[in-house]
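Removed: one protein chain of the complex. Kept in place: all other protein chains.
Moving on to chain A:
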Amino acid sequence: MEVDQMQRQCLDYTKSLFLEGFLDGQFVQLQQLQDENNPDFVVEVVSLFFEDSERLLNDLTFALDQKSIDFKKVDAHVHQLKGSSSSIGAQRVKNCCIAFRNFCEEQNIDACLSCLQQVKQEYCHVKNKLETLIRLEQQIVAAGGSIPTMEF
């Protein structure tokens, strides 16, 4: 494929992610931080996000599985997840976390469980999308082009 075409495809894909609400302006910031000194910044951060989130989600599942649930702990985990997702711009995940935290405060077990499911789902979505995006970008770089930046 032509580099231009690939770039356009990448751009369109990124745009669609924004339009669908998967990502927000923070992601653009991340992209802006990537420069010659830091060429893999985005990839690094995204990977870090994946690791962190998976760990947190496991911890959450474990915590909510207990007979007597320690909501403080659950809240702390969700808080971390919220922090990470907002740092990276994963908007939907972040919004889920906000709702999740409210239910934690209310100590509503059922709602928390359903929220957990939702967060996991959203995380999976955004993980797939980001992986696709990174793959596209890597292909462009491999073909000798530069990653197109969004004007936001």
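The rule is short, and it goes like this: a contact is a pair of C-beta atoms (placed from the backbone, for glycine too) under 8 Å apart; a residue touches a chain by one contact, two chains touch by 3 or more; residues count from 1.
The rule is simple: contacts and distances are computed from a predicted model.
Visitor: Looking at UniProt, which of "Auxin-responsive protein", "Replication protein A 14 kDa subunit", "histidine kinase" or "Phosphatidylinositol glycan anchor biosynthesis, class S" names the chain we cannot see?
Guide: Spelling it out: the chain absent from the display is recorded in UniProt as "histidine kinase".
Visitor: If the hidden chain were put back, which of A:D35, A:D65 or A:D110 would touch it?
Guide: That would be A:D35, which touches the missing chain.
Visitor: Spell out the interface residues on chain A facing the chain that's missing from view.
Guide: On the side of chain A, residues 25-26, 29-30, 32-33, 35, 37-38, 41, 44-45, 48-49, 51-52, 76, 79-80, 83-88 touch the unshown chain.
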